[in-house]
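What follows is a short report on a single structure.
Heads up, one of the protein chains got dropped from this complex, but the rest are sitting where they should.
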Amino acid sequence: MSTYFIITDPFSTIVKEPVNIYDISMLGSSVGIKNISKNFGHFKVLSDINLEIKKGEFFSLLGPSGCGKTTLLRMIAGFDKPDTGSIFLDDRNVTDIASNKRKVNTVFQNYAVFPHLTVFDNIAFGLKLKKIDKKIIQKEVFTFLELVKLNGQERKMPSQLSGGQKQRVAIARALINKPQVLLLDEPLSALDAKLRKELLIELDQIHNEIGITFIYVTHDQEEALGVSDRIAIMKDGKINQIGTSKEIYEKPADAFVAGFIGETNLLKGSLSITENKETKLITEKAGSINILINNPKIKSGASLTVSLRPEKINILPIEPTVKITHECLQGQVKEIVYSGFQSRYFVKTKQNIMNIIKVHEANETRIRRGDKVFLEWEKSDMNIVEFS
Amino acid sequence: MKKILINLIIILLLVLLYGCTNSSKNTDNKLYIYNWTYYIPDQVIKDFETKYNVKVVYDVYTSNEEMYAKLKAGGAKGYDLVFPSGDFVKIMISSGMLSPIDSTKIASFNLLDPLITSKIAYDPGLKYSFPYMVGAAGISVNKKYIKKFSKSARIFENTALKNKMTLLDDMREVLGLALKELGYSVNTFDKGQLEEAKQLVLKWKQNIVKFDAESFGKGFAAGEFWVVHGYSENVFLELDPSMKAQTEFFIPPKGGPMYIDSMVILKDSKHKDLAYKFINFIHEPQVYAKIVDYLKIPAINMEARKFVTVSPNYNIIDLKNCELKEDLGEGVELYNKIWEEIRI
Amino acid sequence: MNHTKRGIFTTTMVILTLLFFYLPMAVLLLYSFNSSKSMVITGFSLKWYNELFTNSPFLWKAVSNSLIIAVSSAFSAVLIGTLGAIGLRWYSFKLKNLFQIISMLPLLLPEIILGVALLIFFSAFSFPQNLFTVYLSHITFNIPFVLLIVMARLEEFDSTLLEAARDLGAREIDVLMKILIPLTMPAIIAALLMSFTLSLEDFVITFFISGPGSTTLPIYIYSMIRFGVSPVINALSVLIVLATIVLSLFLSKFSKYIINH
Partner (left out) sequence: MTEKSRLGHFYLFPLTIWSILFFVSPLIIIILYSFLTKDIYGGVIYTFSLKAYQSLIQLTYLKVFWFTLKISVISTAIIMFFAIPVSYYIARSPLKNVLLFLVLIPFWTNFLIRIYAWIAIMGNNGFLNQLLLSLHVLKTNIQFLYNPIAVIVVLVYTYLPFAILPLYAAIDKFDFTLLEASSDLGASRLQGILKVLLPNIRTGLMAAFLFAFIPIFGAYAVPQLVGGQESFMLGNMIARELTITRNWPLASAIATIITLVTCLGILLYIRSVRRSDEKDGK
């Protein structure tokens, strides 16, 4: 996705004097989730979730609100208990251990910074509870203040801090307890867009420095795709797909994932295999389109849903020579939405409207509304997301 | 968890204990007196406190009923000395609230006026009570506003004084006044006589502003009321010196209910010795005279009469047609019913 | 046109109300400096103030009784009520709504009912009536106010603060002492002041359940209104109003929690 990290220069926030990593690097642990189910009344929040999160991984739970991702996170934290199933930290079953006894800490969506304590006391909260020597606490607090770039702010009250600063306090407050797993429950959602991007990169950097496991809950695909080692896409209490950002974007497992991650054109139709083994998708509206079928299970006559990302489509004012690996359709431009470095085109092909995104190039031929155009894409860019 | 619970219970208990100590501190060397309003001058109490180096805790009531209800409801556990009227002495004896009085411990037993003591039927031989004062409710008139009036209970029939008069809010006193006016006994159970009395009171009711046993004295002094039915001391102690000359008090010539208020020691009293000391102190002739001068009512203690300097508002002789209220027993229901019909 | 008319109506009502509120207080102030015992104005004098301070031992005894009761019952009510409010706010259980209504009921019942009920209750169990029963009764009617004020504050704050604390290793006692109580403190202080004032002011309940030696200031004032020989009461009233103003100024800081119940 070419749309990320364009507004700010990401390196401007990263490259500063690094914190002494050896002081704070900790050991992460793996998280195992076995057959977890949870009902609130008659409502099934989670059904039979299984998940393995590796040591030191930056793992995201991504899904629309109400998909159960936060509930799952709260179970790992120990705030909620599953109805069935178990949670493991490094192969130790922690399902019945209270939150204050798990080596897991949480960063909350709404910061949950204690408003009656100074920045210093907020960060020191966990250590003070453990009755650790004051000098050590002080040293630790300053280390973590530096980690989250709040040097010199330790005497302030939370009401004097900005949202981003509060969230930094919350992060330091969680990390100072040296958890094996850090849980982040939509930590950036209350911040404005610019700040969100900055802090996300910092989080990634912190993760790299201290090396513990991060479990990050979000409904924002940009965030998840940008920093995660792996992502689990959830919907209605189930996991739809687990994979790296690229796998998920390029090879969505189903129509929901395809629609949820980025934008897509979904083409529905039935498969017909011609006598010379050409495979064609006969759509109701766009006519017949040549596609590639790699899955032997898909038989002629099966109904298919195919995903085609808007940026994979080329829009041309004149008819191109179509290669064997490509497919081409003709259409008319209905609407153009200009947004700086790129434009979005809505092109009508027979009855169907296709959504196309094109980055502007120098000297490109200008396409106007109402123009007749040709759409061209590689067949391999079409993903079958559903079939029956 | 358990620790917190225990801590909390301890805190709660401590707080409760704190409250307890507040109340239980006052055990010794304190005499708890429950008396009518204006019945003993503050100075006498102070003198008693200094003479015996004790503290007196002094609370007041405005009617026998109020006092009795309070004692019945649980206040009886705290007081030592109470001043009920005769009928209530009898009630309190029969409900076992009183401690018998040891006559040998009372020095002034023979100083009481036999004219009065002979009338005492509520406690023959004074086994449970010792008389404090004798008197009767009467009528006070403000002569500044009322130049001419007849000295009789019929003054309440004067429509010219409508809304300027009060009757006591006390069933026995008001019905008794009417019964005597009609020539009957204040202790009658005769339904016909009571019905007649009721009609008479209803006639008076049209002219009075309220039934009041509490603030009639203050109201009279402030000029709110011109004619009030009540105890003279309650009125006169409220008056400015300038007003005393223009105030006249009389006992209706046909009589009314009279009372002998006695000192009684409650059964649960923890300071009986102090209570005896107090009774004896009150009846020291000079002390008693001081009280009588303050109240301006006749002395029951014959020895004390020698020291009296102020002429009372009325004399023993004015009470000749008055009758002592007796406990009505079950008959109180009849009175209650009639009184309710008048009052509500 | 229409607008100004309505404006005049509400403005008039406000002025009338304020006059209505303050006329009696002005009259008390006037009479407290009157040299005569009656209500006819004869001249300026401070003698009633003098008498109040030098010659009213029973009154000051009543004041001290009132203060003892007000302080002790306010603290006890706040202790019980704050814990109760935390319980009602953060935990759910069967019949919670019913329980909540019952806890609030003493606030809504006419005072005389609570007075009579407590009187009969104490008498049924032959509980001696004294300053201690007054203390118990005052706690009873103060608790619902504490609940209201503290719960209003608890409603405002975010449950994740508690989770965050537990997550950082806090035990329940730490959550209570380090998070809940400090954060509720303004409301706790408001509740304390409110209870203190209500207790100082209560007449009806105290009147019914008072026993030997438990004359509080309102009971004493009541007897002064009915009988009692001097306009000291005017001077006393003025001082009470002044004390009220001072207390209210102090309270205005916390009034947010008191008004918004």
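Letters A, B and C mark the chains in the order given here, with residues in each chain numbered from 1 onward.
Basically, contacts are C-beta pairs under 8 Å (C-beta built on N, C-alpha and C of every residue); 3 or more make two chains touch, one makes a residue touch a chain.
Not measured: the values here are computed from a predicted model.
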Among shown chains, those touching the left-out chain: B, C
Chain not shown: contacting residue from B:55, B:119 or B:210: B:210
Missing-chain contacts mapped onto chain B: 1, 4-5, 8, 12, 63, 65-66, 68-70, 72-73, 91, 94-95, 163-164, 171, 205, 208-211, 215, 222-224, 329-330, 332-333, 336, 339-341, 343-344
Interface residues of chain C (partner: the chain not displayed): 2-3, 6, 9-11, 13-14, 16-18, 20-25, 27-28, 30-31, 38-41, 79-81, 83-84, 86-88, 90-93, 99, 101-103, 105-106, 108-114, 116-121, 123-124, 136-137, 139-140, 143, 147, 172, 197, 200-201, 203-204, 208, 217-218, 221-222, 225-226, 233-234, 237, 240-241, 244-245, 247-249, 251-252, 255, 259-261
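Criterion: only the chains that are shown with their structure count from here on.
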For the chain C and chain A complex, residues of the former touching the latter: 158, 160-161, 163-171, 174, 178-179, 182-183, 185
Complex contacts: residues of chain A adjacent to chain C: 77-79, 98-101, 104-106, 108-110, 112, 114-116, 125-126, 129-130, 170, 173-174, 177
Contact footprint of chain B on chain C as seen in their complex: 36-39, 58, 68, 72, 75-76, 79-80, 83, 119-120, 122-123, 126-133, 135-136, 172-173, 176, 210-213, 215, 223, 225-229
